[in-house]
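Every protein chain of the complex appears in place save one, which is left out.
Let's turn to chain A:
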Amino acid sequence: MSPESGHFPMIRTVGTDGMLVSFGDRLSEAANRAALAFRAAVERAGWSGVEETSSSLVSAYLRFDPLGLSHADLTARLQDLIADRDWLEAPLPEGRRLHRIPTCYGGESGPQLAEAAEAAGMSEAEAVESLSGARVRVTALGFAPGQPYLGELPEAWDIPRQQDLTPQVPKGALVLAIRQFVIFSVTAPTGWRQVGQTAAPLFRMGDERPFLLAPGDEVIFPAVSEAEFANMRAEAAGGASWEALS
């Protein structure tokens, strides 16, 4: 269980009031699924003293009151829960959503589509077909609030980040690298390549859940024409829709 042992699942402390249960040291579908399932199990357990939980790419995180719930107690509980099952085989938790977020690929909306397609060994048309047909999972949210990492794309998309940063991609930019998409929730510089543009707001005040995407949700980015996209931009939901996944 020590960090040096390299055995997963691994329990580590985060500062004085955090505990992290990791299921791998690199992103994999199974490790991400395990992190999501384990976090859901911790939430269900409702241990007194646990104040907040989240999941990152391969880990479940607990913030707790270390004076109310000792590190030793919490570690013992986590060890028991880990022993409960093979978490790499665990099903995804319930309550997830499948989103369709219409995307305008290429052209001004995706200035690096051609470059990315070439790196993946495809024509632009093949690239749009591959990307718009992919169903990806929100593996984590971070960097900026509500900003999702989504994976994994087909293997052809295991392309590196570019050497130089793009000085600025617009809010809603769909960028990719290393078999993952990111939708930018703010205007920012990035080393990822912009292949398309989305119009769905990732954060909307007043909604019951103000963040559009939650960890574990799945997303499809269907291709729309520039004209259709222009219309969607005027809609509050930016053309996005979702259904419950059971």
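Criterion: a residue touches a chain if its C-beta (ideal position, glycine included) is under 8 Å from a C-beta of that chain, and two chains touch if they have at least 3 such contacts; residues count from 1.
By definition in this document, contacts and distances are computed from a predicted model.
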Complex member absent from the view - protein name from UniProt, among "(Fe-S)-binding protein", "Carbohydrate ABC transporter permease", "Allophanate hydrolase 2 subunit 2" or "Transketolase": "Allophanate hydrolase 2 subunit 2"
Hidden-chain contact residue, picked from the options A:61, A:87 or A:192: A:61
Selected from A:74, A:90 or A:140 as touching the chain missing from the view: A:140
Chain A residues that touch the omitted chain in the full complex: 3-4, 12-18, 20, 22, 24-27, 39, 51-59, 61, 63, 66-67, 71, 140-147, 149, 186, 203, 205, 210-211, 214-215
